[in-house]
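The structure appears below as structure tokens.
A single protein chain has been omitted; all remaining protein chains appear in their positions.
What follows is subunit A.
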Amino acid sequence: MLGQYNLVLVTLSYLVSVLGSFTALQLAIAIPQASPGRERRNAILAAGTAMGGGAIWAMHFIAMLAFEMDMPVAYDTFITLVSALIGIASCSVGLAIAGTGVFSFDKLLPAGIFMGCGVAGMHYAGMAAMLMPAEVYYDLNILMISVIIAVIASCVALWMAFHMRGPLQRFGSALIMGVAVCGMHYTGMAAAKYRHVEIPNEATFAGSMSGEYLGLSIFVISVGLLMFALTITQARRRRRAQLAI
């Protein structure tokens, strides 16, 4: 069974992943300056939530809406929430590793692995949340490639965010992290094969989320990310102007 992609939504999914990554990485690069304790914990959680919940989760479900299949699809609410938590937790750990102490190659790899696995873990948990008259199975080789893409691109994005300074740090890292998220997702989708099963009864869909609710959630998250990104940028510009010598 083959589905078709809506290219407008595919483009939108990349833009949302870049916007989420920009917001998350702008929060993340302030982690090293945060005082140890509550302030640092909050900085890590804020960045991890923007990355896991914004860049990865929102992108995933826009991309799922972009994948048009000739059958009704809904999402198990509990597994969908768990998928967001996987993304947030993994990204928070990855960013905590990258943002603590002197940033070096020794830290880049474990941080990138956590981030990459967060992207992949969220995606495959999100796929497991799908309720439809078909079952999904995967080509293991392509699945592995999707995880490797996520880890490598995450490493590059973290390197740019924590090691560099200037425009490459601000925008390059977000663009590359968007590649990590989207590259992993669409490769993971290419690994998925669908086989028709008998139509599930209505009880299966009880307590599930349909596409309209998802669309609304994604819209709210995207607007939130945009507002957050603008607020951070504005606050930093103001602070920069006020900084006395």
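Here is the rule we go by: a residue touches a chain if its C-beta (ideal position, glycine included) is under 8 Å from a C-beta of that chain, and two chains touch if they have at least 3 such contacts; residues count from 1.
In this section, contacts and distances are computed from a predicted model.
Q: Would you kindly match the missing chain to its UniProt protein name, picking from "Na+/H+ antiporter subunit D", "4-vinyl reductase 4VR domain-containing protein", "Energy-coupling factor transporter ATPase" or "ABC transmembrane type-1 domain-containing protein"?
A: "4-vinyl reductase 4VR domain-containing protein"
Q: Looking at the whole complex, which of A:12, A:29, A:44 or A:73 touches the chain that is not displayed?
A: A:29
Q: So one chain is hidden, and I want to know which residue out of A:98, A:156, A:209 or A:229 touches that hidden chain in the complete assembly.
A: Touches the omitted chain: A:98.
Q: By the contact definition given up top, give the residues of subunit A that touch the hidden chain.
A: Against the missing chain, subunit A presents residues 29-30, 32-33, 35, 39, 98-99, 101-104, 161-166, 169, 236, 239-240, 242-245.
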